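Contents: one structure, followed by commentary.
Missing here is one protein chain; the remaining ones are kept as they sit in the complex.
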Amino acid sequence: MSSLATAPATKKEARPRRSQLPYAMLAILAVVVVGVLLAQISPQLSTMWIFGLAFGFVLQRSRFCFTASLRDPVLTGSTSLTKAVIIAFAVASVGFAAIQYNAFLAGAKTIPGHISPAGWHTAIGATLFGIGMVIAGGCASGTLMRMGEGFVMQWIAIIGFIIGSLWGIHDYGWWKATFMDKSPTVFLPQVLGWPLAFFGQLALLGALYLLAEWYGQRSKI
Amino acid sequence: MPEEENFVHRLYNSVLKEPWPYWVGAVLLGLLNISLFAFKGNPWGITTTFAYWGAWIFQALGGDVSQWTFFQNAKNAKALTAGWLHDGGTMQDLGIIVGAFLATLLASQFRIKKIKAAKQVVAALVGGILMGYGARIALGCNIGAFFSAVPSMSLHGWIYTIFIFVGAYIGSKILVRYLL
Partner (left out) sequence: MAEVRLDCYGEACPIPLLKAEKKMKELKTGDVLIVETDHSCAIKNVPEWARKKGYLVDIEETGEGTWDIRIEKTA
């Protein structure tokens, strides 16, 4: 069996490597300047800028892709990102529950978090979103990340994204009246109690992780 | 001196050059979302900002969104009048783009990837519109109604999970048929 090392040497000429670190330094400077300027308007703006930078940096460095986590099991048989997304959900679940439970104990009128009506609008919207993200080559976070990476395709996708969003808020009234206002908003701990909801969710995530692990091991293609 | 150089080089490689393992990204994203939630009182979201951007552009072109149901909501109305320079979501979303850009520069891996075929333009636009519309009616994208909704223990997040998976399946079929 031949080894890769003795393969015929028909390589392309290796291009001289140019470091982009000088540009990186300029970019860091610009980032800091923007942060300081934003802080003049309000410190919260500056903090949101920093959070954004952190998210973008982490997404790119780990090549994290939510789209791939949902697409690859079916398309390529890979579940490595699926498992990673489950881990991210589990980590966030713990911290979120702590914040929510604290608010609950403090007698807050509304539990903090993204808790919205669940109904046909959710199902249809999510399906449309799923189709769109695979076709466009990236979801919401993926589109922003790839814009930063230099993909012209995502600079075009964002235009579509904004148009679709505007169209969506234009039609929002209809969807709200037809579905959202008639759909239940379910905060699981209110229905199942805190222990069952929280531990049940972690258990379900764990089971999904094992499922993804098993599925990924099967030789798919 | 070679010892130190080697160490710095290896440190640079693992932190700034080689891709991180997916699980590292996963944990960090989870922690970042928790921190953001703690800071602003509600978790990570991306696409409401896109709706605002659309509205501001529409207004700049002479349109009027003030009567739309979406802007009868106090928070949305307030954001609309305050403008993009006061919108945290705008700064966050722009930050994501710049953060990713910075990451590629630090690794000397930045490169402009130009469009190769007309079908890519169509796919990007159509896909973008589908995502924009879908996110509005589902009340969130893969972040707001998925990554932030499931950990919020909201039923709508789990419904979203099922159907975004369905959508991805359909999208994959379309991808292979028309875009491969």
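The first chain written gets the first letter, and so on, giving A and B; residue counts start at 1 in each chain.
As a convention for this text, contacts are C-beta pairs under 8 Å (C-beta built on N, C-alpha and C of every residue); 3 or more make two chains touch, one makes a residue touch a chain.
None of these values were measured; they are calculated from a predicted model.
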Sole contact to the chain not displayed, among A:Phe129, A:Phe151 or A:Trp175: A:Phe151
Candidates B:Lys78, B:Lys113 or B:Lys173 - the one touching the absent chain: B:Lys113
Chain B, residues in touch with the chain not shown (by the definition above): 19, 104, 108-111, 113-116, 120, 123, 176, 179-180
Residue numbers in chain A that touch the chain omitted from display: 1-4, 7-8, 10-12, 14-15, 17-18, 20, 60, 63, 65, 67-68, 71-72, 75-78, 80, 137-138, 149-151, 153, 219, 221
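The working rule: only the chains that are shown with their structure count from here on.
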Interchain centroid distance [CA atoms averaged], chain A/chain B, Å: 6
Touching residues on chain B, where the partner in the complex is chain A: 16, 19-47, 50-51, 53-55, 57-58, 65, 68-71, 85-86, 88-89, 91-115, 120-121, 123-157, 159-172, 174-176, 179
Interfacial residue positions of chain A with respect to chain B in the complex: 17-21, 23-24, 27-28, 31, 38, 41-42, 44-64, 66-67, 70-71, 74-75, 80-81, 83-85, 87-97, 99-100, 112-118, 121-137, 139-154, 156-173, 175-177, 180, 184-189, 197-198, 201
